[in-house]
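My questions will all concern the structure given below.
Missing here is one protein chain; the remaining ones are kept as they sit in the complex.
What follows is subunit A.
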Amino acid sequence: MKRILLASAAIAFAATGAYAADVKMGVLLGFTGPLESLAPAMAQGAELAIKEVSDSGKLLGGDTVTPVRGDSTCVDAAAATAAGETLVTSDKVSGIMGAMCSGATTAVLQNVAMPNGMVMISPSATSPALSTLPDDGLFFRTAPSDARQGEVMADEILEKGIKSVALTYTNNDYGKGLADSFEKAYKAKGGTVTISAAHEDGKGDYSAEVASLASAGGDALVIAGYIDQGGSGILRGALDTGAFEKFVFPDGMVSQTLEDNFGSEVNGSFGQMPASEGEGHDKFLALATAAGFDGTSVYSGEAYDAAALMLLAMEAANSTDPKVYKDKIMDIANGDGEKIYPGELAKGLELIKEGKPINYEGATAVHLIGNGEASGTFREIEFKDGKMETVQYR
């Protein structure tokens, strides 16, 4: 009798050992570098989803999940590659939530994820170049490509009846990518771009740039720049010389600073930024507040969704092997079944186990298009009486 007891205990122990493993997930973000202020809230967003799944005890029959942080920096491809390599070979993670900036993401994808067959879901890499990069079906992102913003902006401008615009962009990957995608979309829909001119950030004087833009003319000026950088100088110059009266602001320009410094001078101007609203967003904010961090911080919700998608896909594939569960990610994100919001990951896991389809909505109304990137929701704003007002979401 004693022997039987011991044996069954041993079997039970071995069984739990075999089934309830500890799944490791990499959280690879730019904890140091030019966007270091955004990284903590993003990591906390991802870790919130990981904890939720882990605590529910429903993943693959009771697996726990442990996040492992890695520093991808933002501009240093070598450092990002090394951090990704460490996560895969030494920490043996089953998936990577990251990386953060487009450059670092490309480096990790090509040097680490593809050779090792590792799934990566980036919450914040927005370069259009990542849409067409070969990725063996391993790369996804919960942030929209800047190409999407270009299209949304083109629609917005044309709906206001503006048929010709001048365009200036900050001379880097973000500015160039956004400007190109906008120009393409706007022209395809019948608009005219009179000039597409780059401006350098960090200069004191933008009068020459403004002069060329003014000479090219147009009914509005699109400034694909940064409000804390050259975008501000261009806007100031254009207002001072009376070159333009209407402006279009993409996400790099839409901020409190814009309203504080220019407010009443840009009445009637408009713009957009990636943002989400609705049930999922509200639920995520409540969860974030309860967990003690700011859920409104940029890309924090996207990070939650990236981690949740990966874990739900593992359940759907009944495997933590990236090569197996990578095929399930699109099904989870775009499925026909019940909608799953933040805080309901346990329910999602249960439904998957029962063999029912789910549609993961998450914090940012996740809907993956094309090669596995978010279609994105944009908040359209307009300046009225010196105040920035939300017009609609699109």
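Just so it is clear, a contact is a pair of C-beta atoms (placed from the backbone, for glycine too) under 8 Å apart; a residue touches a chain by one contact, two chains touch by 3 or more; residues count from 1.
Definition applied: contacts and distances are computed from a predicted model.
> Given the options "Transketolase, C-terminal subunit", "Acyl carrier protein", "Membrane protein" or "Branched-chain amino acid ABC transporter permease", say which is the protein name UniProt records for the missing chain.
Per the UniProt record, the undisplayed chain of the complex is "Branched-chain amino acid ABC transporter permease".
> Decide which residue listed in A:92, A:189, A:203 or A:356 touches the omitted chain of the complex.
From the options A:92, A:189, A:203 or A:356, the contact with the absent chain belongs to A:203.
> Of the residues A:21, A:68, A:158 or A:195, which one touches the chain left out of the display?
The one listed residue touching the chain not shown is A:195.
> So which of A:77, A:104, A:162 or A:214 would be touching the chain we can't see?
Touching the chain that is not displayed is residue A:214.
> Of A:55, A:228, A:294 or A:321, which one is in contact with the hidden chain?
That would be A:228, which touches the missing chain.
> May I ask you to list the residues on subunit A that touch the chain which is not drawn?
Subunit A touches the missing chain through residues 171, 195, 197-200, 202-212, 214-217, 228, 232-233, 236, 240-243, 261.
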